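As you look at this complex, bear in mind that one protein chain is not there, while each of the others sits in place.
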Amino acid sequence: MGNDEPIRVVLAKIGLDGHDRGIKVVARILRDGGMEVIYLGLRQTADMIVAAVEQEDADAVGVSLHNGGHLTLAPRLVQALRDAGMETPVVVGGIIPDDDVQPLHDNGVAVVLGPGASADEVVASVRQAVLTSRT
Amino acid sequence: MDVSSSSGRSTYDANVANAAVRDVPFETMSGVPVDTIYGDGPYPGEYPYTRGVYPTMYRSRLWTMRMFAGFGTAKDTNERFKELLRHGGTGLSTAFDMPTLMGRDSDSEWAFGEVGRAGVAIDTLGDMTDLFADIDLSKVSTSMTINGPAATILAMYIAVAEDGGVARKDLAGTIQNDILKEYQAQKEYIYPPRPSMRIVTDMVKFTTAEMPRWHPVSISGYHIREAGSTAAQELAFTLANGFAYVEAAVAQGLDVNDFGKRLSFFFNAHNDFFEEIGKLRAARRIWARWMKERYGATDERAMLCRFHTQTAGVSLTAQQPEINVARVAIQAMAAVMGGTQSLHTDAYDEALALPTEKAARIALRTQQIVAHETGVTNVADPLGGAPYVEWMTDEMERQAEAVFAHLDDIGNGSILEGVYTGIENGYFVGEIADAAYRYQREVNANQRIIVGVNAFTEGNDEGQAELLKVDPAVEKEQLERLARVKQARDTDLVASALAQLSAEAQDPNVNLMPSLIDAVRTDCTEEEIAMALESVFGTYVERAVV
Partner (left out) sequence: MRSTDELKCLFDEAIAGHRRSLGRLLTVVERGGQAAAAVNDMAHAVGGNGHVIGITGAPGSGKSTVTGQMLRLLVAAGAKPAVLAVDPSSPLTGGAILGDRLRMDDGPDSFIRSMATRGQSGGLAVAVPAAVRLFDACGYNPIIIETVGVGQVEVDITGAADTCLVVVAPGWGDAVQANKAGLLEVADVFVVNKSDTPGAKDVRRDLEFMLDLGHVSGHEVRRGSRPNIVNTIGISGVGIDEVLAEAAKHLERLASDGQLADRRKRRIAIEIRSHLQQQLAETVDALIEGPVGGAHIDQVANGSMRPSEAVQALYSGLDDGGCL
């Protein structure tokens, strides 16, 4: 599998949270980093995201959560992917208190991005997550 | 530039001489007496109100120190309300949880993990009763921050008040109910724009007739700014939405003077001190001019752009969170020097979670320091006349006018149609996304410094302060409560109330408010009502514009 093909990332807002400023900026950042981004928009359920990941054969999925629902919704997405037979790395961004980072990882989230992450960090961590998942 | 001529300083002085003012010395800390106003007219309280909506501004009355509260169950929030009133807050401001904001019940599929997290959970009338328990609603001003399901929540508030012996005409407060900005920025819409506008105009008509102390729409720029717009876009899109509501209400037969005086605004107070002040001054000038010249308002009160301000949540950093207190203080100063009528200051830990009690108290104290220790309240529009501030005001106005011209163009002479078109073709969300991206690139390139984020980062690793954690038992408790209500209510009454709503929704000539009040009294849930309306109005699905 060539590692110079563009990485394909599905981005989505999962649940009711409508704060999409950050994820839209991330979409452009990833594009600037040479990735192909499919942004699903708002009010996506875990199943809708999984269906898109399947069809788009995405290398990674990114969701952002601003309303405190991350400990419920992110693990749900990880589980839904696994139920569909996929181990696609999940990247979570938004408002995530320090104490919740490890629990997210314990629940299968590959990367947690804080609000101050630079563009380079965002691109590098997605790239790394994809590389790790391929090994 | 203020081209209108002032009536002159002597007229202003005469007005001011008769005004009731607070019983404090209007002197500097060192005892030097200061004048009410300096510089040239038009003066505060004089068209076009650039310098302030009232002649004496804060000499007569300080802004309302309105602190947002809401989390967990209604009982929890009720405690926080009573606490804030005890600490000297003068207005109640309610935050609702995500499901409630979106018209979903706590037992909805969508609510899982979100009940009581970002605000208080309201499913049925009983929750609203608990929320305001032991609070005399005739003596407080309540602001409710909700949009899509606003009519239902207002109906509940009215029912609670009346059940507690308070007449609806005595209720003072605001309900945000600004659906247009939802499509542009906050995304808490339910139905498509046009039927949603019908609900808004129903509420405007109803409150104009029956609730004179109630502001039925708080036309908001705060969220537009939080979504990433520039200051000028915040100004322009907000006022354009305001014009759209005016056009919609007038088309419904309302008198521009009658309802115009009931509209209020809600702006963001961000970091660029002088840009914010210029923005707020320009807002007053533009609104007055348009209401008078374009929409024919003759009652001064309909020309006044009165606004609430909230300090910019998006400017708070998770890094070294204590320094957010400084940011908030500066932003609060800008809001006050920009002439706000009401102010919410963010708590320093709000970048990460809902504020702790201590952090919320510090935020309130910040306002109290500005009000009582800085002296800026002695003089109205203290920066008026400063060359930079006047230039900034003009510049904000100029940029806003360019946006209005565009909307007028794509709306074929109607700002309302222009706003609908702009929503549909992604104009607003596109502009906002572009501005957000530009800003992020500047930060990333270290051209725009954010202390603690891309500079002065020593101190970042000191660990997070104590954060508010919402007890997971809240969701369980709320679900149990909801189940009990559903069990105890009369299902026939519920069914017929919902059928009534659906039927009335189909007739644009019927005002939905009375039936909503009836429906909430039968213990219809918020979601049941939302779905009854959705079955007629349809669901709005956003086009995802990056």
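Think of it as A and B in the order they're written, each chain with its own count starting at 1.
Here is the rule we go by: a residue touches a chain if its C-beta (ideal position, glycine included) is under 8 Å from a C-beta of that chain, and two chains touch if they have at least 3 such contacts.
Since we're looking at a predicted model, the values are computed, not measured.
Residue A:L40 is the one among A:I14, A:L40, A:L77 or A:V122 that touches the chain not shown. Looking at chain A, the residues touching the absent chain are 1-2, 5-6, 8, 27-28, 30-41, 48, 51-52, 54-57, 84-86.
Residues of chain B that touch the chain left out of the display are 410, 412, 424-425, 541, 543-546.
Rule of thumb we're sticking to: only the chains that are shown with their structure count from here on.
If you average the Cα atoms of chain A and of chain B, the two centres end up 32 Å apart.
Those residues of chain A lying in contact with chain B across their complex are 15-21, 24-25, 27-29, 37, 39-42, 67-69, 71-73, 95, 97-99, 114-116, 118-120. Of all residues in chain B, only 98-99, 101-102, 104, 110-114, 117-118, 186-188, 226-228, 314, 317-319, 351-354, 432-433, 436-437, 440-441, 444, 452-454, 463-464, 467, 470, 542-544, 546 touch chain A in the complex they form.
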